[in-house]
Every structure is written in structure tokens, then in C-alpha cells.
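Mind looking over this structure? Questions follow.
Excluded from the complex is one protein chain; the other protein chains are retained at their positions.
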Amino acid sequence: MSEQAAPRRRNRGRYEGDVPREHYLNVAYGLKSWLLTVDHKRIAILYLLSITGFFAIGGLFAAIIRMELMTPTGDLMSSEVYNRVFTLHGVVMVFFFLIPSIPAVFGNFFLPMMIGAKDLAFPRINLASWYIYTIGGIFTLAAIIAGGVDTGWTFYTPYSSTYSNSAVALTAIGVFINGFSSIFTGLNFIVSIHKMRAPGLTWMRLPLFVWAHYAASIIMILGTPVVAIAIFLIAVERLLGVGIFDPALGGDPILYQHLFWFYSHPAVYIMILPSMGVMSEVIACFSRKRIFGYAFIAASSLAIAVVGFLVWGHHMFVSGQSAYVSMVFSVLSMLVAVPSAVKVFNWLATLWRGSISFETPMLYAFGFLGLFTVGGLTGLYLGTLATDVHLHDSYFIVAHFHYIMVGGAVMGYLAAVHFWWPKMTGRMYSEFWGRLSAGLLFIGFNLTFFPQFLLGYMGMPRRYHFYPDEWQVLNVLSTAGASILGIAYLIPIIYLVYSLRYGPIAGPNPWHATGLEWTTASPPPQHNFETTPTVTEEPYDYSKAIENVAITPGAGPESPPSPAAPRS
Amino acid sequence: MSQRHGPVTAAVITGSMPEMDNDHGPLQHHFDDMAQQNESAALGMWLFLLTEVMFFGGVLTAYAVCRYLFHDAFAEGASHLDVQMGTINTIILIFSSLTMALAVRAAQMSKTKLLVGLLIATMVFGGAFLVIKGIEYEHKWVEHHVPGKYFQYDGPMANQVHLFFSFYFTMTGIHALHMILGIGWMIWLTIRSWRGDFSAAYFSPIEMTGLYWHFVDIVWIFLFPLLYLFGAGAGAGH
Amino acid sequence: MSHDAHAHDEPHIVPLSIYLAIFGALMIGTALTVWVAVFDLGEYSWLHTPLALLIASAKATLVVVWFMHVKYGSRLVWIFIFAGIAWFLVLIGITVGDYVGRNWEPAPNAWQAAVEAPRSSELG
Partner (left out) sequence: MNGSQLPPLLPPSASTVSGELDLLFAYITAISVFFAVGIAVALAVLAVLYRRKPGDGPPPQIHGSTALELVWTVIPLLIVMSFFVWGTDLFFRMRTPPIEPLEIFVVGKQWMWKIQHQEGPREINELHIPVGQPIKLTMTSEDVIHSFSVPAFRVKQDVLPGRYTTMWFEATKTGTFHLFCTEYCGTEHAGMGGSIIVMEPNEYQVWLGGGGAGESLTDAGERLFGQLGCATCHGDQAGARGPSLTGVYNSEVSLAGGGSVTADESYLRESILEPATNIVAGYDAIMPTYRGQISEEGVLQLVAYIRSLGDPAAAGATGAAAAGEAGQ
């Protein structure tokens, strides 16, 4: 990944018997060439590195939480520390990992390539978005150093605005700033999809990954400003004593919850929609079949984005909001389940009569299907008014949204990493270790979070530092699962880094996949394509794809280097 | 912070950062032609304005809820605002919108001198608006109506009137910041116009700045009746 | 490739008279806003806010359609604008709806009512 690695690779005879080829990684060297780059691929790499860093920080906090919860007494640390740990786990994971994860890394890298463009419409805004992300991250890290923050990632008022004695303003400003990086990314995607598509690439020929990013971008554009202003008002309230959310000063605390969830519920779809886009790519490729019901999957992405904006109040069923408004939110929440179900059924139908192989990305996709199904179905308990009263703010919720965010979004993220790694780096990773860690992840994840459903139904509230003794068994199970999960996250880091130097050469299209990004060399040249591609066929047309070579683990086909694939 | 992103985005979207333009001229490498580049810039600017709508929409929603809850107190708070100054400012801002629109027109017709003059006129109007706003703020400061520690209000509904002034300063403050940054950006555009960078062939930055400026004007068109005129007439509900 | 391209190749120059007419209309709108605000509507005083918003919306429409050239722009821009308005209305509509709706309770149930009991018939 580092710029120093590239020349070594080249010197080691990257393409033996061939002229060293120029690509986006070796086109320029030095820190400046990275920090001032406007190449979407390099910006994606910058994001990949910083997001991985934040994921590690968030994961560390998660490990501390699970260690503390092994015993019911809260003996590892004080409540003050524990509250800061779970808050920072939430803030870092949600705002600095999950929301930017797939869009900022894989959207940035592949969306322009998939539409046959040289770059996103606004390359400098793209770079600016990474800097904004970094500045927001620095504020949040500064908040950690300044003693942390203990409001929960939701920043509920008036606790956050008046009562908390922690670095709320600093964190709030960090999250606020970070929001604009998301807005810039979404803006860039929408304009690029509208204006930069290659000749012949009609809307109905777009890869579903692009459709999913279009839908997610709508949410980034229309939702993020609202949470920005809500969090901005908290900072103002703390710093200047304005009282919009504090009843003691005349304000109203529920108002904050409305503004917060107006964004933060759709934000879940920012996390999951791109992941669904990855699923469509991976499942089609490894079953060598056209996606079943292409138009319905594309439309359901948009439906999720639009209806997803109308359901925020299901986070507030017991908050004291009007019962009738709760009723409306409940029925709309039920509606949003339908397009998600449609997607799952279509993916299953894609497998039908396919020619399925089980490389690492496909294993993650299978994992996604299983976990997302559980996460989605358990969401129905929470959209149903009566059951939500009992389950609200319990570990059932914690389990549910981890099934969606980790089981859904992170599985999608890892599927994307493994699917596109050869394209991004030109190297194959170890298939054996890839499959092993995918399997471990699935087991560890379920062991961690399934017991939490049971805990939740028994009534264990979330954000509890200590709990009644009778819940210890399930908590210990959960912690055991978390340690497996931790290992499953660490293994890929090792073999992926290893593959950068020692992995076999991938060639332009190791999976024999369709899609414009696979028609160019790996790693791609600086401007993606030697000549602007022209699209003449529908997406996922695997009928003419190269004969069904079994893609053997650990040995990607040694294709000769070619500036652009010969295929169509 | 939030308010700063406006013109910066405008700047970056329009692709008018000088150091980037030196080599390629106005057409950037990843676009096929000027039409594609201009349309992308316009689309990007409109999307950015959408985020601004939702940004102000968030505060407006909070304002609507609190005004519904504390109707009388808000009417009372609003009656302390200076309707005359508010009206004058509204008129000034409409003037500036007109000069901005005409500036775009001048650019479209390649009339460089007229363009420079109209940009300067727009900035002068914008500056006048800010000066009057500043005078109003100063009055509020003297009257101890600035929310926070020094707020004083001798009335039965002091808490809610405080809330009204919180909204007043938050909303007009964000609006004024948008204007300040718009003016700052326009200074740069004026210099570039003077250098003759814009003509009928290339005026995208002027056009985008116009969109931004008109949007800021629209925000004020709503803020004025919502804040200033609420307590003006018999509508106060007494 | 731009598909609905070439809408911008030749800048559409709006006649000066249209700009001046819009400017005049905005001025009249401003005067009307102030006049309506101070006008005593008697028992219909609750109409002040809807009227003020109506006039403001009309003024905003003039600015958007002519000053911002949407009239000559692509259909996409229209869609974006309507999306923005729609989303804003969803946010404010449902949120305010919650507060208004708190005064309606399913059963005669005095304990349940919020502090924010109905004050007057005027909506914020």
C-alpha cells in the first residue's frame, strides 16, 4: 500500500519479460503525491488506510466492553470509564467507520471505473472530503485524549447539552465536520452517475453497485445536514448556554431526537445499501449468472432510500411522542422491510441453476445473506409497537443492529475487500486464509451477538456497566464469541499485507467477472482506461464469459499484462 | 464549521481554483467537453443547495416546534425586533439579488466592465445588509437580549423569550455567515473578472456564485416574516 | 458522456425587462408581507402565519425560477428542487405533527396530556 512498496515490486520483475507498466500506484512517489492527489483511486486508498485505523480503534473499545461484561459486577473499570468506552465505540464505529466504509473506499475506487469515467466529477471535492474526514477524526481523537465523552453515540439531550462533564463539544464538532465529508462524497457520486457515464451505459445497464451508491448518496445529501445542525446546536448549547433542547431553559429534549433520527435512521441505509450493492456484484460473479430481477433490485434500493426517511420515529415509541405519530411510523417501518426482502429473494433466485463457486468473497456474501436475514427479521419486532415497548433500549436492540451493521455492512465491506483486492493491488491473497477467516468471522459473530437477543428479551438494558447475576452465562458466551471475532478480523490484515509483496500476480480479471472495472489492467492505469470504453450489453452477462475455470485457491490465473482486456 | 463550506464548495465545484487551471485551461482533464463540465458543476451546485435546504430545514423545524409550543412568548420576543431595519435589509438583499442576476447576464454577454461593476454592487449591498445586521445585534447586546449568561428579560415568560432569541441569533447568525463567505468569495471573482477570465464561453463560476447568492436571499425571504413580523401586528394573539 | 448535453452550449440570455419585472414583483411582495403582518385580521388572526409563508413562498419561487434560471434548466434540476422541498416538508410535517398530536389521546385520559397543552388555535 505504501508508496515505497511499488518500486520494489517493479524491481522484482513484476511482469517478467515485459516492460514495467505504469499504473496509479507507481505513477508518482512520495508523500506529497499522495496527500495532494486528486486521483479517485489514491483517495480511496487514503480512505482505506484511515478507515482501517478507526475500525481498529473502535474494535479495541469493543474488546474492552466485552471484557468488562464477562462478570456481572463491573470490576474491570469504573462506570465513568465504561461509559466513555461504549460511547467512543459507537461514535468511532458509526461515524468514522460504517458510514464512510464502502462508499468512501470502494465507491470512490470503483464507481468511476464502473461507469467508464476517468474520475469522479469533482476530484478536488473528493480529496477535500478525505481531509474533512481526517479533521473530524482528529477532533474526535482529541476528545478521547481530553478525557473522552460519555453521552452515548446518540448524544441525547439534555444529558449531552447540560449535564455531561465530558468532552461533548469537541466530539460533537468532530462528528459535525465529518458529516460534510459524507455530503461531499454523496454529491460527487450523484453528479458523476448523472453526467459521466460512458457511451452506451444507460441507466438499465448500470451495475447494481452503482444503483446502490446512488440511493445511498440521496441519503447522504438530504439527511446529513439535519444531523449536522442538530449536533451543531448541542455544541452551541454547551458553549453559549442557548436552551433549545433543555427544558430547564424552555426547550424540548424530544425535538433533538427527531432531528437526530431523521438522519441517523436513514444512516443505517447508508451503511447497508452499498453493502447490498457489493452483494449483487459478488453473487452474480461467483454463480456466473445474470442477477435475477435486476430492475427490482435497483428499484428496491431507491425504495429503501426514500421510505427509509419516513421511519425515524420508530426509535421513539416510548419517548413520549404522540401515540398516533408512533402508529404512522410503525406502519412505514413495516413497509421498508419489503424491499429488503425482495433483494434477498432475488439473490437466492440468482443462485438457482447457477454455477456456484466458493471463493472468499462468495463466502462473505453467504455470510451476509444469513446475518442480514436475521438482522432484518429482528427489526420487525422493533417496528411492531407493542413488542418494541419491551425490547426498546435492551440488548435485543444491540444484537439487532449489530446483525445489520456488522453482519450486513462489515460482511459486505470484507466481501468487497476480497473481491476487489486483486484489482486494487494487482496481487492475489491466500485463498486458504481468506476462507478460514470468513468462516471464523461467521462463527464468532453469531456466538457474540445471538446470546444478546436472549439477554434483551430477558430485559438486560443496553449501556449497562453491571447487571444481575443470572445473565452472566450468556454474557460470557458473547465475550467468547467476541474473541473469535477479533481473531477473524486480524487474520485478513496479515495475509492481505503479505500478499502485497508475495501474492501471485492477479491479472486484469482473476474472477472472470463482467463489469468495466475488470476490462482494464490491475492495478488500473492512472486514468482508468486507455481509451474511453463503450458499453453495448446489459450488466452481468455471464453467458459469454470465459469458460468456467475453477478459480483455484491461492493461485490467481497468471494472465499476461494487458492494458485492457481483450474481451468485448 | 458549517457556514464555511458554502463558498468553498462553490469554489471547488466550479473548478476555478487558479493553480489547477493553469495547465488545462478551463476544461478539466476528466471531462469530455465544456458542456459536460458546466452541467456537472450546475448539478453539483444544486445538490449542494439541497443540503443547504435541509441544513436550514433542521433549524426551521426546531423553530416551528418551539413556536408552536410557546406561541405567545415567541410573539412577545419577536415584538422586540426592529421591523424597520428588517424591512430595509430585505429590500437591500433583493437589490443585491438583482445585481447578482444581472452580473451573470453581463458575463453571458462578455461585458467585463459591467460584470465587475455589478459584482461590486452586489458586495456593497451585501455589506450594507451586514452592517445593519450588526447594528441590530449591537442593540440586542445593549438591551441584554443576547442569549446566554448576560440575558435579562423582565417578563413573566423570560425563559421562552430567551429561547426565541436563541433562535433569532442562531438563524440570523448562520445566514449572516453564509453572506460573509459569499462576499469573500465574490471578492476573488471580481479580481478574476477584472483579469478577463470570464466571457460568454466560460462563466460557470459566476453562475454558480449567483445560485448560491440567490439561495441565501431566499433564506432571508423566509426568515424575515418568521422572525421579525411575528410580533408585528394583531397576530401576536393578545 | 453527457446525455442531455448541449443545453448549455449557448448561454440563454434573459431579457433585462424580465429581471426588472421580477425585481418589482419581489418588492411588491415585501411590501405585501409587511402590510399583511400589521393588518388586523380580527378573529382570523391565525391566518397571519400561513399568509406570510404563502407570500414568502411566492417570492422564493420567483427567485428560483427566473433569477436562478431554473426555467431554462434541465428537468433534473426541477426534480432535485422538488425532492428538497418534499424532504423538508416530511421533516417539519411529521415532527410538528408529533407535537400537535400529543394533545389527542386515544382515551379520556387526563394524566397523559403533555405540558404542552393546546394554547390557542394558531399553529406555529
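By letter and in written order, the chains are A, B and C; residue numbering begins at 1 in each of them.
Please note the rule applied: contacts are C-beta pairs under 8 Å (C-beta built on N, C-alpha and C of every residue); 3 or more make two chains touch, one makes a residue touch a chain.
Note that the structure is predicted; figures quoted are calculated from it, not measured.
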Could you tell which one of A:P158, A:G223 or A:G241 touches the chain left off the display? A:P158
Sort through A:T52, A:T134, A:T384 or A:T532 and give me the one touching the missing partner chain. A:T384
Could you tell me which of B:A42, B:V59 or B:A73 touches the chain that is not displayed? B:A73
Kindly state which of the options A:L240, A:L302, A:A323 or A:L440 is in contact with the chain not pictured. A:A323
Contact set of chain A toward the excluded chain (per top definition): 74, 79-80, 83, 150-152, 154, 156, 158-159, 162-164, 247-248, 252-254, 287-290, 292-296, 317-320, 323, 326-327, 330-331, 334-335, 337-338, 341-342, 344-346, 348-349, 351-358, 366, 369-370, 373-374, 377-378, 380-381, 383-390, 392-394, 454, 457-459, 461-474, 541-545, 547-548, 550
Chain B, residues in touch with the chain not shown (by the definition above): 70, 72-73, 155-157, 159-160, 237-238
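Keep in mind that, in the parts below, only the chains that are shown with their structure count from here on.
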Could you quickly compare A-C and B-C and let me know which has more C-beta contacts? B-C
What is the distance, in whole Å, between the centres of chain B and chain C, each centre taken as the mean of its C-alpha atoms? 17
Multi-partner residues of chain C (at least 2 other chains): 1-2, 76, 83-84, 87, 91, 95, 99-100
Residues of chain A touching at least two other chains: 194-196, 222, 226, 255, 258-259, 262
For the complex, which residues does chain C have touching chain B? 1-2, 4-9, 11-14, 16, 19-20, 22-23, 26-27, 30, 33-34, 37-42, 45, 48-49, 52-53, 55-56, 59-60, 63-64, 66-69, 73-74, 76-77, 80-81, 83-85, 87-88, 91-92, 95-96, 99-100, 116, 119-120, 122-124
Which residues of chain B touch chain A in the complex? 1-2, 5, 8-9, 12-13, 15, 17, 20, 28-30, 32, 36, 39-40, 43-44, 47-48, 50-52, 54-59, 61-62, 65-66, 69-70, 73, 147-149, 159-160, 162-163, 166-167, 169-170
Applying the document's contact rule, which stretches of chain A touch chain B when the two form their complex? 117-125, 128, 173, 176-177, 180, 183-184, 186-188, 190-192, 194-196, 221-226, 228-230, 232-233, 236, 240-244, 249-252, 255, 258-259, 262, 527, 532
